[in-house]
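One structure, as C-alpha cells, below. Some questions next.
Of the protein chains in this complex, all but one are displayed in their positions.
Chain naming follows the written order as A and B, and within any one chain the residues start at number 1.
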Amino acid sequence: MSLLATNNLSAFYGDFQALFGINVSVAQGETVAIIGANGAGKTTFLRAVAGALPTKPDMVMFDGQPIGHRTPHEVVRLGIAMVPEGRRLFPSLSVEENLLLGGHSERKGPWNLRRVYELFPRLRELRHLPAPALSGGQQQMAAMGRALMANPRLLLCDELSLGLAPVVIRDIYQCLGAITADGTTVVLVEQDINRALDASVRFYCFQEGRLALSAPTKNFDRSAITAAYFGL
Amino acid sequence: MEWLNILIQGSLLGGIYALFAIGLSMSFGIMRLVNIAHGDFIVLSAYVALVVTQGTGLDPISSLVIVVPVMFVVGYAIQRGLLNHTLSGGLLPPLLVTFGISVIIQNGLLQGFGAYTQRLHEGAIETASVQIFGSISIGVYPLVVFAVAVFAIASLQLLFYRTGLGRAFRAVSDDADTAELMGIDNRKLYALALGIAMIFTAIAGVLFAIRTIFDPATGPIRLILAFEAVIIGGLGNMWGTLVGGVVLGVAQAVGAALSPTWQILAGHIAFLIILIVRPSGLFPRTKDL
Partner (left out) sequence: MQERVERATKASRAFALVAAPVLVALVALPWWSDAGWMRLIAEMAYYLALAQLWNLLAGYAGLVSVGQQAYVGLGGYALFYLTGAQNMNVYLALAIAGPFAGLIAIPVSFAVFRLRGAYFAVGTWVMSEVFALSASLIAVLGAGSGLSLTPAILRQISPDRGGRDAILYLMSLAISVAVCAIVYLLLRSRHGLALTAIRDSEPASASLGVNTFRTKFIIYVATAACTGLIGALIFLQKLRISPEAGFSINDWTVVVIFMVVIGGIGTIEGPFIGMLVYIILRELLADYGTYYLILMGMIAIAVMLKAPSGIWGWVVQRYDVQLFPVGRRLVLAPPQMSEP
C-alpha cells in the first residue's frame, strides 16, 4: 500500500482552479520527483498535501487515512514535513532556533539536533547566527534540517536547487541521499530535470495543473519528457 | 530641584504607561492586530477587581490572584472565538470588530455599574513616600509600579527569547504561513498571546485604578496613552516602549507643572512632535506599521 496517494486531487485558489484531478502515489521509502514548468501546479500540489490548501478529505490519503481536510499543523503531527520553496527560514530566529522550531510538534524519531549537525556540520559552526546571515546553500541545509526535526515519514522538498550554484546543488543532493538511505520517503519538486531524475526512482510531469506523464526514471527517454513538459 | 522632581515623577508615571502598552504591543507584534478595545479591557480589569474586592474583602493587589486568571480566560476566548476569524480579511474586520467590542464593553459597564467614578483602595501604600538625595521625596507606590513594569518587560523578554513558546511566538510573528507548515497551531498560539497580553493588561488596570479614578468611559484615553508610548518608543521593542512611556510621563509632568489641566495635552503634543520628526519612534526594531 502506498504511503501517500492522491485521488483525483483538485485544488482551487478562490475561483481559480490550479489542479485538475491529479493521481499520484508514493510507496514507503521511495523518492519520487515532480517536474514541470512554472505555473504547472507543482508547489500547489505540495501545499495541498501539506494541508495548506483545503481539499476534500479523500483526495489526499496518507497511510490509508484521508487527510485532505486537515490543517497544516495536524499534517505535521501525522508525519509529513515540508522544505518550502525559497527556504523560508524565520529571520528573527538563529539557525539553532530555526532547527528547534522544526521540532515543535515533538514527534518521536531518529532525528534530533545532534544528528542534524552530524549531517550538516557547517550548521553547527553557524548555529548562533541569525538565519538571514547564511548563504543560500547553508540556508537550504538549515531548512532541510528544520524539516527533519519534525521526524517526518514523508518529506516534501520544494525546489531545493532554486537560486543555488551547481556546486552547492550537488552538495545538497548528496545530503538528500543520506536522508533517503535511512528509509525516509521523499517527494521532490524540481525545475532542474536532470537532478530530479537522477535522485528519483519514479517521476510525474505536471502541465498546467494536469498530470501529463508518469513513469519510472530508469532509462526513460528524455525527449518524451520534453514533450510532456511543454505540452507538445 | 523642581525639575529633578518633575523628571522623577514623570519617569515613574512612565512605568504605568509602559504597562498599558505591553498588551497592545504583543497583539500587534504577534497577530498584527491593533486592539481598539485595549483601553476598555484595562478598565474592565479594574471593574473585575472592584467586584472581587467588594465580594471577598481582599485588597486590590491581592485580588489580582483572581483578576489575572479571569482576564487571561477573557483574552483567550475573545481571540479564539472572535478575533481569529478576522485575521484573513485585511485591515477593516479586526479594526471594526475590536471597535464593536469596545462599544459593547463600555456600554455594558455603563448598564451594569452606572456612570459613577470608582476607585480601588489599597491603603497606606498609596500615600507613603520615601526620601532620596535628602530633599526629594518619591511616592512608594509609583516606585512599586515602575518596578512592576520593569519586571514585566524582563519576564516577557525571557519568555520570548528563552522558551519554546517564545520561539513559536517569534516564528509566527515572522511568517505565520510557514510557522503553520512547521507544526505550529496558529489559532491556539494567537489565543495564548492575547491571554498573556491580558495578564499584563489586568495588572496595569488594577494598579492604575488604585491611583486614579475610573468609570466606563475611561477606556479610550488609556488606549491612547498605550498607543502613544508604543509609537514614541518605536515598534517591536519592549524596552523601547518603557522609554516611550517615560518620555510621555515626563512630558505630562512638565505640562502638569505649568498647569494641572495641561497634563494630558502636553503628552499628546510630545507624541505629535515625535510623530512628525521621527515617525518610526526612538528605538524601532521592526519597519512595518
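Everything below uses one rule, namely that contacts are C-beta pairs under 8 Å (C-beta built on N, C-alpha and C of every residue); 3 or more make two chains touch, one makes a residue touch a chain.
Note that the structure is a prediction, hence the values are computed from the model and not measured.
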{"item": "Among the chains presented, those that the missing one touches", "value": "B"}
{"item": "Residues from chain B at the interface with the omitted partner, ascending", "value": "33-34, 36, 82, 85-86, 89, 91-97, 99-101, 103-104, 107-108, 110-111, 220-221, 223-224, 227-228, 231, 261-262, 264-265, 268-269, 271-272, 275-276, 279, 289"}
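Just so it is clear, only the chains that are shown with their structure count from here on.
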{"item": "Distance from the mean Cα position of chain B to that of chain A, given in whole angstrom", "value": "43"}
{"item": "Residue ranges of chain B in contact with chain A within the complex", "value": "164, 167-168, 170-171, 173-175, 177-186"}
{"item": "Residues of chain A defined as touching chain B within the complex", "value": "50, 52, 71-73, 76-77, 81-82, 84, 88, 90-93, 97, 100-102, 104-105, 146, 150"}
